[in-house]
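Shown here: the complex without one of its protein chains, the others still in place.
For chain A:
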Amino acid sequence: MPTPTKGPRLGGSPAHEKLMLANLASSLFKHGRIQTTETKARRLRPLAERLITKAKRNDLAARREVRKTIGEKDVFVSLFEEIAPRFANREGGYTRIVKTGPRKGDAAPMAIIELVEELVVAEEPKKKAAAKASAKKAAQEDKVAVLSGEADEADEAKA
């Protein structure tokens, strides 16, 4: 049995829903961030992330799979040339949804869905940890030096 899609159904028919989600995905890749209803944003997120993952794979089969959803050629090219390399060192979580309150007119809860920033340096926290560790080591060595009276000698040598 196929897993049912998460979230509420949209539009009047499955074809309408498919088209709406495909158009939302194209708009998201074209503009980087779009404002839509929270429901549509929540339905769009898994589709858009799956498309980006396919674009990262970047083989002929993946290109054809993405082509089924993304009709606009310039958006398709930019997805493979610009967006996919940007997320090379991110494993999923390419989009962010932020709620922006009810819409004027029908009070529909609105949200902004956007492509997240490039993950700049993944090794940065490790470096910090290493720096901390080395600092600790140095401090401990100082303590040891003080205890053994070597620090005084070092000071004298400096003077």
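The rule is simple: contacts are C-beta pairs under 8 Å (C-beta built on N, C-alpha and C of every residue); 3 or more make two chains touch, one makes a residue touch a chain; residues count from 1.
Here is the rule we use: contacts and distances are computed from a predicted model.
One chain of this complex is left out of the view, and of "Electron transfer flavoprotein subunit alpha/FixB family protein", "Cytochrome c biogenesis protein ResB", "Potassium-transporting ATPase ATP-binding subunit" or "Large ribosomal subunit protein bL32", the protein name its UniProt record gives is "Large ribosomal subunit protein bL32".
Within the full complex, the residue among A:Thr5, A:Asn58 or A:Thr100 touching the omitted chain is A:Thr100.
Within the entire complex, the positions of chain A that touch the omitted partner chain are 98-101, 112.
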